[in-house]
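Note that one protein chain is taken out, while the other chains of the complex remain in position.
Chain naming follows the written order as A, B, C and D, and within any one chain the residues start at number 1.
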């Protein structure tokens, strides 16, 4: 398989990484229906850990079974499937080689009394399970954020040495950040930039609103046009080393399909690399999810 | 010995595990009178650590002797015996090979000033003592739950590499959970799901009540029929990867035998894999305990 | 990507391997033009180490450049490229993700005064270079064969733990083996079986002649029909756990294309999994090599 | 290259360090247009982590790209470029060997709820990325300063063993220090002295004001002439083992070029070794930044 220029251009930007890391990034970038386009759609299923199984799966009970998600990701031609250890293990034998997997090695839950997480997987797990990457979440703004950053730094260094790339979910939360601030443009761009500085290969943030949270940052955003989501995406991508790192955006809570499609068009038009889309897929029927993902793929291909 | 279809079906679901882990699971699933049925009864004796010896054993002083429990588990034809390090060591020579053992490597006690535990055993201990599994407890909801999860994750990874499966006791406790909430259906299902996501091979939770604790989860349970214990067990099993993981239930505090038998019938009918039953056995006379266990075995065999 | 039945059937036979090993085997089995057929063609370029650069490359000087071989393997749609450390390093950055690579971690040379090899690569090298497998050679029959087997056993165990499969080149040589005996049917089958017993995932042997070398084995082969190459291939495959392991055959010294094609048909018809074909490719012009490989691919697809 | 007396004099003062540390100090001291003068200008770009990307780069959007800073440091003939892990990685392949780099292994951010930092890089990172030094920040005065000092001490010891020097940014902050006190002469000299005592090879502090913060220190400063910045610089240099350690000063927030030039003259005249100058460079256009740096180089050379 000769790489498309789109893939080659992206890989060349990971100039300090060994060929093992590059090969795993390439696995994700060349897999599925978006393979070769430089765009990607990742199916993440960690909501059972974060919100509990019933809130996540009761609307579509087939989704209690990990194989359901693996098969959905395969059948929809997605780029990768991300989940915590137990869920990856529950399907890794059957689906080995059918879909790149991202081992989420960091998990929180609804009952946590601090804004923090537990390390629930290792680089060795990722190797034995054949994963193409590991994934962490950090909560910039939280009291414990330095601990989270240190855990990520150590684990990411270990992963890079054995050819495993890292995906950082950067979700501002806690401390002095307001609820609106968690989605603010300045906050999202900053959170993405911190993930890039921590050495992430793929950065995952939420789609930012037009709100500017930090007083000190007001001036920097004055006079800029942040009126459309596409322009805001563009600024986040710019904040990730002027596009030298892959940036994907989450769809957030489940919503109408039209809104999901518009988000994807905005991500595409703003130069983002794609979507991480969980609840909006598995909280629909399989048929509806496949139809929606098919349209998303076509949007990222520029066909819609 | 050719596996029964029931055992084969269960083992096949552990698709990412090495044959060592599978062989140890098979030891438990094929041992004793329930061997081959896919059901199991485990005798756990860690109450001395949790509540002190007199509260645990004075009603049946023979039970101060670890050999008493080993012999009871053997004579009753149970599937496995679970205990902390010292108690396992006190009988492992005599009973080596007579009953699969589960080394509880995590212990709390009545005087604890935080909701946490101590790591009191190792994977090496499990190997040298010939144990078929290691067992931990986590307290989802507690302030220290992330620490517990990290200890389990590390130890479980180590155990898997040397062919030792892990049993997680998942007991919601602390934080914002109410007392009733500790037994709530939504909470129990969530706790079981977290254990599954942590990579447990066998999950042990308490029989859930019909209470729904979490406001955010109310909607997911609305309209469901949770009126019987069997239906609630079924939901917990569903929450463990749609039945891809072995789930056993504890009987809780000692109670009337009829209640114990009804619990077992509900577990069986709800698709659970069996019981972990401690105080209800050794806090009776040996004769009564054997009679009760005989009936439980017959219930799980579908004979009662 | 959903697996074809052919690939799934093969992968299921590696029943003790972790998903990481399976995923790497799947990478090889699903790559290139033979992806999904259960057949594979591997380009090995270690002849420079074994015979020197001029004997290997002077007839086609472009082949002095490692990129030539990588590109040839990519353009011909082969399944994998195998080479020693330096050659893999010389192209792994450019071609990361474009073709599965097999790191040959064991090398001999023409001046060796013993029938042995040097370990010239590590599992860590394979990980950092993104290789899909490691490859060794053993010389059953040689005085030092036990040393070679021990090195392989250790390294292969290390590789399996991190998801890397092993390819063993099993070449009978030395000791009491006659020159004709090195290619004898009984010897080749025995060599292949030893590789299988050493835990190889992919076994590579030479196409056997009809000669029977070992007196003690004469009786076992009496009355069998070994008259065609296809039948002899079938026996070698049978000797690799009745087809539970992938077996590929080498083309040996460069020869006429018709002979190469007939070999491939015999391998295919005898149930072998494919060819490792080095000199016969790069000692032709690129155009001739591509044409020959195209025909080989079609033969393995059953189209010729 | 024979060392100039200026460089030799400096290196001789690092009399307990191994040749690896000296060689890396020499790389910095002999690089760029100030090479050989004993003076140095370092470009630090960690403001994205500390203040967010927009506040740092929006006035000069080219600066979102890490290559911009590398190239600016190269083209201006600076002595070294300092940045956190992700930014170093984003250019280390392209610029390897073109400019000495300092890996900032410690990072804070604007939302931190404590005056502390996260360890975000390792000595191994510095080696694999070819860095000439590692850099930390400490906040003397902060509640967590002992933790920071311990982290630095451990990491610095590890670095020294493999030939990597350490740069300490010593920024008084927190505790009982007043806002004015953070820049006070006595405080700055004390902070610099603590860095020296921690074993730093290069010490980085802010230019001190004439304010004396500590009551207990008033007497010690009485009667001294601290009226000019040059005299205050001289005192800080004196506090770093009477000039046995390299001391560089930061320019602080962006300001008028004339003020920047005057600072440099004062540093030079007070015996300081140079400037760390970040925002004042990249928050100007590239042309203006190069012109300003050109003049700064000439000032340190004594030409202006």
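Rule of thumb we're sticking to: a residue touches a chain if its C-beta (ideal position, glycine included) is under 8 Å from a C-beta of that chain, and two chains touch if they have at least 3 such contacts.
What you are looking at is a predicted structure, and each value in this text was computed from that prediction instead of being measured.
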Residue, one of D:24, D:47 or D:116, that touches the chain absent here: D:24
Which residue from C:19, C:32, C:91 or C:270 sits in contact with the chain not drawn here? C:91
Which residue among D:124, D:269 or D:304 touches the omitted chain? D:124
One chain is left out of this view; which of D:92, D:105, D:145 or D:264 touches it in the full complex? D:92
If the missing chain were put back, which residues of subunit C would it touch? 46, 48-49, 51-55, 58-59, 61, 64-66, 84-94, 107, 109-114, 116-122, 124-125, 129
Can you name the residues of subunit A that touch the chain not displayed here? 15-16, 18-19, 161
Taking the full complex into account, what residues of subunit D touch the chain not shown? 1-3, 11, 18-27, 29-32, 74-75, 92-93, 96-99, 124, 127-131, 161-163
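Here, only the chains that are shown with their structure count from here on.
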Suppose you list every residue number at the subunit A-subunit D interface; are over half of them used by both chains (same) or under half (different)? different
Of all other chains, the one whose Cα centre sits farthest from subunit C: D
Tell me, please, which of B-C, A-C or A-B gives a repeat of the A-D interface, judged by over half of the contact pairs matching in residue number. A-B
Can you give the whole-Å distance between the Cα centres of subunit C and subunit D? 56
For subunit C, give me the residues that contact two or more of the other chains. 18-19, 161
So what shape is it, when you link every pair of chains that touch: line, ring, star, complete or other? other
Can you give me every chain pair that touches, using the contact definition above? A-B, A-C, A-D, B-C
